[in-house]
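A single protein chain has been omitted; all remaining protein chains appear in their positions.
Up next, chain A:
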C-alpha cells in the first residue's frame, strides 16, 4: 500500500522575488507577468508522488504580506516542516534578506525543518547579480538545499519541490502539527473543532456526568 504524508511548507523572501509566482507555477502550472504583491493569499495544496508511489501533500502557506513591515507572526513558520526561502538572482540585496530569514528560522523554527534556498528568475540570467557559486557555497555551509528556478519558464520548479519531498523524513512521524493532520500516519492527537461544531450540537442533552 502506498503511503501518504502531509507537510506544512512556508515561503519566505523579500517582496517581489517571486514567491507567489513559484507557488502558482508549482500548483497550477501557470505564470502571470503582472502579478500583484500578495494580499488575499489563497490556501494552496499540492501533492507530489515519488517513485516508490509515496505521496507527499504540501500545505502551502504564503506570507499574506505580513512580512512587509517586519511583522510576520511566528505562528507562520512555527510548526512548518519545510521552508522555501526565495531570492531573486538579479538582486543581490534579496540574497541578504534570504539569509536573514534563514537565521530567523534556525533560531525560532522546529530544529528539524528542511530549508531550501531558491534563486528565482533564472530566465533573467543575463542580469544576474548573484553567482551560483556564492549561493551554493552559502547553502552548503548552512546545510540547506539549494536550487535555481524560473517561475516564468517553469525551469527547476518541480525539481525543488520534489527534492524537498524526498528529503523530508518520510519514515519518522512528522512533527507536532503536521503529524496530527488527517491522512498522516499516526492519526490525530488534537481535537477537531470543525467536526464537533457540526455534529456536536445535539449532544448537549446527553450529559455524560
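Assorted remarks:
The working rule: contacts are C-beta pairs under 8 Å (C-beta built on N, C-alpha and C of every residue); 3 or more make two chains touch, one makes a residue touch a chain; residues count from 1.
What we mean here is this: contacts and distances are computed from a predicted model.
The chain absent from the displayed complex carries the UniProt protein name "Rab GDP dissociation inhibitor", chosen from "Rab GDP dissociation inhibitor", "E2 ubiquitin-conjugating enzyme", "Phosphatidylinositol-glycan biosynthesis class F protein" or "GPI ethanolamine phosphate transferase 2".
In the complete assembly, the contact with the undisplayed chain comes from A:108, out of A:15, A:49 or A:108. Panel shows chain A; residues 27-28, 39-46, 64-66, 68-71, 73-76, 78-79, 107-108, 176-177, 180, 189-191, 193-194, 196-197, 200, 203-209 of it touch the chain omitted from the view.
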